[in-house]
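Incomplete set of chains, arranged as in the complex.
The chains carry the letters A, B and C, assigned in the order they are written, with residues numbered from 1 in each.
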Amino acid sequence: MPYVNIKITREGATQEQKAELIAGVTDLLRDVLGKNPATTVVVIDEIDTDNWGIGGESVTVRRARGS
Amino acid sequence: MPYVNIKITREGATQEQKAELIAGVTDLLRDVLGKNPATTVVVIDEIDTDNWGIGGESVTVRRARGS
Amino acid sequence: MPYVNIKITREGATQEQKAELIAGVTDLLRDVLGKNPATTVVVIDEIDTDNWGIGGESVTVRRARGS
């Protein structure tokens, strides 16, 4: 019954990679806490780099600077 | 003053249906808890089926299989 | 498969009222969008009034002033 929300920057994660995240998190919750995979929900949000900040500036600015 | 976030898969909910969800949730909070509709906020997130997992796989994969 | 998060101030909602919210939201999503109740998840967060702000001040301060 767990609910997991994964937020990442929108920088080209593929359908396959997102499927791996969904499977991996679901397995982890079964292995660590015995949670039933059938009712484990995973939602992935991909966020534009203009809309994600860390260190007081956007990821867009950091990427432009080479960080 | 409540805040409600509804997450659904992006599969064609219409403007009218979303308006019904907003009105329905707002009414429910007034009826059950006496919450003031004027300050009840509802946010609907529509999530791509690649980005929604249940049972360890994406909704895209489940839909393709006919689930 | 929807996921709904309801945030309210912690001001004495009873177990029965919370059950009504869960049932009501689940019914609404079935009626409006045909969503399967079996996989509709509802999570209610009750937030201390010190930690909820509206109009630039906490609900604690507003309640003390009679708002």
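Everything that follows uses one rule, which is that a residue touches a chain if its C-beta (ideal position, glycine included) is under 8 Å from a C-beta of that chain, and two chains touch if they have at least 3 such contacts.
Quantities reported herein were computed from a predicted structural model and do not represent experimental measurements.
Enquirer: We see 3 chains here; how many are in the full complex?
Expert: Whole-complex copy count, per this file: 6.
The definition used in the following text is that only the chains that are shown with their structure count from here on.
Enquirer: Rounded to the nearest whole Å, what is the centre-to-centre distance of subunit A and subunit B, using the mean of the C-alpha atoms as each centre?
Expert: The separation of the two C-alpha centroids amounts to 20 Å.
Enquirer: Where the centres are mean C-alpha positions, what is the separation of subunit A from subunit C, in Å?
Expert: Roughly 25 Å, centre to centre.
Enquirer: Hunt down the residues of subunit A that sit against at least two other chains at once, touch-wise.
Expert: 39, 41, 43
Enquirer: Under the stated contact criterion, what part of subunit A meets subunit B in this complex?
Expert: Listed in rising order, the residues are 15, 18-19, 21-23, 25-27, 37-46.
Enquirer: Which of the residues in subunit C end up touching subunit B in this complex?
Expert: Checking each residue of subunit C against subunit B gives 1-9, 13, 17, 20-21, 24-25, 28-29, 32-33, 35, 39, 52, 54, 59.
Enquirer: Within their complex, state which residues of subunit B touch subunit A.
Expert: 7, 45, 47, 50-58, 60-61
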